[in-house]
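Rather than the whole complex, this shows some of its chains in their spots.
Labels run A and B following the written order; every chain starts at residue 1.
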């Protein structure tokens, strides 16, 4: 069902865990189906210096979360803002059609974090 | 190194047992006649099918002419429910009322929904937190228009055994037909149709180590039911089409043996099941789904808090363990199991369910292996979970 890369990210997810000193935390999830993801970013010089995630969800959701963190770690915020759900699925080498929506939470959580970060900055430097 | 393979999904399907396979073999090789042909190879096939009917009847406490072979449990359920609805609507010249439960298999539930769309009155009874239908609730649901009650013998997801003897007695008393989907029960629970007040009963061979794609419907003599298909009159018109001869023979042989071995099997299966449940509950933040005692001897269903079921399945699968889940993500539907939701579980707990169904061939070693794999997996997934409070 899942390809080797997905299985690898599910079995050995990169950047798992909490980050107590995160600069910003993003969240995504559907209250309906209950998938939930938290993403923690450490930002230095407008770059993602460190990143962690926590996910409640299926294999595809976990693998997508892991994949995403790997994709954007070290990227500038501008670059990270371009990353879409399709990019994550593509980088994983594809997901089963029925599972595509499960990968959505990853990019969604990142975008949520970036948006909050922009808002936070705005309120700090008005 | 060949990975260890442990099959804990007998509720989904079970391996074809050797004896059934061997009984089928001649009918997949040189005994290929069509039971409707009058020449000797046709008569051999006819004879074999009728012998299988006798075996099946005997195993269930029925008469041979009460057994109708079908292409599986789904078809048996459809014929039982739509076939009686059609007949009753024709006879009474109006669409009546039927009673079912909200934890039925989709092969009952979706049939009832379709009948509701067509103008029949349908009551979908709620269940308690164990998945039990109460006889009282059935009684309260009955109206003068009720022609059929359809309640499963045992639930496929949580293993809860429903009070079909009592419901059957009630139905008989009121002159209402009673159908039971016994697909999960046949070969796992003792069933004697001489005692049980059931008019229609569905079964499917692949659930008791018979072949896939063949089942049967028991129809008590005199029960008004119409065929859904037109054709050449096979199965006395109730299910036309050239018979799946080998499949029918496999069904009968597997059933005969399952019933013969039932007392012995129930004992060890239940012991294994209870050991498994105990071990799982000992892992913490785990709840048992389904009834603690009125439960199929091979069924275990638990929910792991903070974990999604499909992720669990995937982790187990990677270690060679086959299981199933009521997680929405295993079905591709947006909702987790309708059974778990009907029992009042919240979404998150429903999504964290793991069903382990034991059967022929399983052993203590399988359970040990499961624990070895499952413990670290649960820890890992919880640690990863956005919902887990016990971290940091």
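The working rule: contacts are C-beta pairs under 8 Å (C-beta built on N, C-alpha and C of every residue); 3 or more make two chains touch, one makes a residue touch a chain.
Not measured: the values here are computed from a predicted model.
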Whole-complex copy numbers (one chain of each kind is displayed here) | A x2, B x2
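In this text, only the chains that are shown with their structure count from here on.
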Could you give the separation in Å between the centres of subunit A and subunit B, each centre being the mean of its C-alpha atoms?
-> 41
Residues of subunit A that touch subunit B when the two form their complex | 2, 7, 10-11, 13, 16-18, 20, 27, 29, 32-38, 54-62, 98-99, 102
So, in the complex, the side of subunit B touching subunit A is made of residues 306-311, 314-315, 318, 327-329, 332, 334-336, 347-348, 351, 383-388, 391-392
